[in-house]
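Of the protein chains in this complex, all but one are displayed in their positions.
Take a look at chain A:
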Amino acid sequence: MSTNVIDQTSHEEHQAEHSSDDHHEHKMTGIKRWLYTTNHKDIGTLYLWFSFIMLLTGGALAMVIRAELFQPGLQIVEPDFFNQLTTVHGLIMVFGAIMPAFTGFANWMLPMMVGAPDMALPRMNNWSFWILPFAFGILLSSFFMESGAPNFGWTFYAPLSTTYSNGSTAFFVFAVHIMGISSIMGAINIVVTIMNMRAPGMTYMKMPLFVWTFFITAYLLIAVMPVLAGVVTMVLTDTYFGTSFFNAAGGGDPVMFQHIFWFFGHPEVYIMILPAFGIVSTIIPAFSRKKLFGYSSMVYATSSIALLSFIVWAHHMFTTGMPLFGELFFMYCTMLIAVPTGVKVFNWVATMWRGSLSFETPMLFSIAFVILFTIGGFSGLMLAMTPVDFQYHDTYFVVAHFHYVLVTGSLFSLYAGAYYWLPKWTGNMYNDALSKWHFWCSLISVNLLFFPMHFLGLAGMPRRIPDYALQFADFNKWVSIGGFAFGLSQLIFLAVVIKCIRGGEKAPAKPWDGAIGLEWTVASPAPYHTFSTPPPQSDIDNADQHSH
């Protein structure tokens, strides 16, 4: 195996020497390397670090929220500041942590997985990353303004964000505009790379499922991020320029805000989970030492989830007073999504069935993903039922639901992926014992954190309120303890990553014996430039995830 790798690497270096437009040996040093870089691996690294910093920032806000909710009454923060915390926590986690982390994975892995030398539009790639810190700089700076940060919830419902805004709307809108532009550029880059840069011989149905899920996600982003840009623009003009899109006095309609927002918002939740499906579909076969069960059905299931996501948005709005027909339509369409999602969960379980499993940290996170994401899916089905949604709406049941799919879903898949590819990124194996500590501490604390929220919600505790009735005190105390423990557990991950970058056992080109994919045919750490010449057909065939 190792001779193979050396051949490959020397072959590539040989190529690079003869290539005229390639600065193989001359990468810049210091800060300039990162500022000017157009290398997909550098940009991927930037995205991943940025998203982790954002995760810790958003996490710090969540710690204050949980500290306030540790016991009933108001102890630490004022209600208005509490609203700012929940709003900015949501915005940062969605747009700053989860989405850029997936873009980081896309940058690092997609070119290697399709056998391309780089992303298709490297200069745009640099831009799409470097505008992000400014977006979050603007958003976070509003904490230090007289008006305070946005306090209208990450969903910024009109008229809370227009008529009753505390003055932070402009900061919020411009920050979201920049995040949107960044996401759109990143998505365009992904689509162009996958459509035009695949190695000869890699047909669409030979692409790894990871590539498929990012391909579909990028299309979703291109379709709905402009709608978000539109709706924040309407909020901006309603607030500052006297238009009346959402103002009934001027002939507008505040309920229309919710329709337009959720037309973006529902596909957005699949933007945050489809790439997770791709990561898990890569890892579970590797540690089951079997091919993925039902590759084609996975592709079709992902596509149908993406298509269905456009016709279910109003299930977020059952309580706005829709006609019965509308409620039934959105309820049934929503439940329909459980079918392709069920196909996926079934395929993951079937992949593990009779496999020779081993439980390395990426696999542990992936299995936890399958189980806990399914719990989040089930609570989603409960919320999809119109009559019961009237009870669950705006309670902690909803909070429990979307944290199960976003934290134990998306975030766990990101950890699984990070552990899986860390040896490829750094050239070193991570510290196994420490990584298992990270997993078990996270698993236990995250369930202590989010599971009791289901019962709080069913018992009627409303979300986004800094205080609660006395009977919720015990559960909230446990939830807060789970929250603090989960927050601290993420520092273990930071320690693992830093240790892994600094050293550790040298990783071979393919550290996981069951792994398939073109990224394992290059050395570890992956050379600065890979696949300057396309990989041979035999490597592409070996990377095929079909199980025939």
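Following the convention adopted for this analysis, a residue touches a chain if its C-beta (ideal position, glycine included) is under 8 Å from a C-beta of that chain, and two chains touch if they have at least 3 such contacts; residues count from 1.
The rule is short, and it goes like this: contacts and distances are computed from a predicted model.
A.B. asks: From the names "(2Fe-2S)-binding protein", "Cytochrome c oxidase assembly protein CtaG", "Carbohydrate ABC transporter permease" or "MaoC family dehydratase", which one matches the UniProt record for the unseen chain?
C.D. replies: UniProt lists the chain left out of the view as "Cytochrome c oxidase assembly protein CtaG".
A.B. asks: Which of these touches the unseen chain: A:M113, A:M197 or A:M363?
C.D. replies: Spelled out, the listed residue whose C-beta touches the missing chain is A:M197.
A.B. asks: In the full complex, which of A:L48, A:A106 or A:A120 touches the chain missing from this view?
C.D. replies: A:A120
A.B. asks: Could you tell which one of A:I131, A:M322 or A:L357 touches the chain left off the display?
C.D. replies: Touches the omitted chain: A:M322.
A.B. asks: Would you indicate which residue among A:P133, A:G230 or A:G355 is in contact with the undisplayed chain?
C.D. replies: A:G230
A.B. asks: Which of A:I131, A:I222 or A:I501 touches the chain that is not shown?
C.D. replies: Checking the options A:I131, A:I222 or A:I501, the one contacting the hidden chain is A:I222.
A.B. asks: Mind pulling the chain A residues that touch the left-out chain?
C.D. replies: Chain A touches the chain not shown through residues 120-121, 163, 184, 188, 191-192, 195-197, 222-231, 234, 242, 245, 248-250, 253, 255-256, 259-260, 263, 321-323, 326.
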